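The structure that follows is given in the form of structure tokens.
Of the protein chains in this complex, all but one are displayed in their positions.
Let's turn to subunit A:
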Amino acid sequence: MASANRCIAQLSRNLVAQPLRPTSQLPQIAFLSSQQLRCASVGKGAHSENAAKYKRKDQGSTQKKKKARSTFIQYDLRDAEQFNLCDAMQYIRAFEVGRLPTSSKYEMHVKLRSIKNGPAIRNRLRLPHPVKTDLRICVICPPDSAAAVQAKKAGAVLVGEDEVFDLIKEGKIEFERCICHIDSLQKLNKAALGRILGPRGLMPSTKMGTVVKDVETTVREMVGGSEYRERLGVIRMAIGQLGFSPEEMQKNIKAFMEQVKKDIAQMSDRISKDIHEVVLSSTNSPGFSLNGEFRGANSVPTKDMTAETF
């Protein structure tokens, strides 16, 4: 009713203003906004077709505008069946029976509550019990420096500068990771190896964290270290060999979860991420949502689940 009053007030104002203006009243009514027209119609007490038309249009536009989701779907975990670690491992070992212990791996999936277009977690860590140990690492640093000696000690396969560049140019790339010492970065860039190493993802860069001052610790972390990254709101990583005992798995999972929590804490304050669900699976088994407990009352004794009994 208030709007109707306002409408009347405006009309009266128009009437008052009229003598000052040379224009006639008819076009002014034509210039009234749609809202005013609707008010007028309500005031008259008749349900005009106009109102119905606008209404339908509004509904149509809301249907079209259906917002794209900015977060990933989060399922309610109260409905999910969750397992303690030992039970999950007993099932997984049953699913993996008769497989080669070296070919199948335990996998960990950590589902995060995060937005779709935000920054993703990406890092690497060294598990207490490494999953694979045959990673070959190349270190580019002056061959007779202290860093070279340390790198070799830490387990690098190939250490050097010019001779390494020559080998790479010949196409002999016999390593899976490449690290560069900061002092050798200029030489590396001059050697123009980006063409060869780039497509393989081996080119050292500061962005990837493969250009470092302290070669020794990086190499040591890489030997037996594994990379992980968040994709579609989930971090997936191989967490253990099938022969691992529950205790070893527990250590690995703990280390991994702590690292992930640290990564989350390191992200800027504006972005809030937290862990929603932790799932353990393996190469040939379904996923088991973990409830965070090590073993339940009816679980199998842990000594029954070791590498010897696989």
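Observations on the structure shown:
As a working rule, a residue touches a chain if its C-beta (ideal position, glycine included) is under 8 Å from a C-beta of that chain, and two chains touch if they have at least 3 such contacts; residues count from 1.
Methods note: contacts and distances are computed from a predicted model.
Only one chain is not pictured, and the protein name UniProt records for it, out of "Chromosome transmission fidelity protein 18 homolog", "Tubulin delta chain", "Ribosomal protein/NADH dehydrogenase domain-containing protein" or "V-type proton ATPase subunit a", is "Ribosomal protein/NADH dehydrogenase domain-containing protein". Annotation: of A:68, A:94, A:265 or A:297, A:94 touches the absent chain (contact as defined above). From the options A:79, A:170 or A:274, the residue with contact to the unseen chain in the full assembly is A:79.
Not every partner is drawn; the one left out touches subunit A at residues 75, 79-81, 90-91, 93-95, 97-99, 286-287, 300, 303-305, 308-310.
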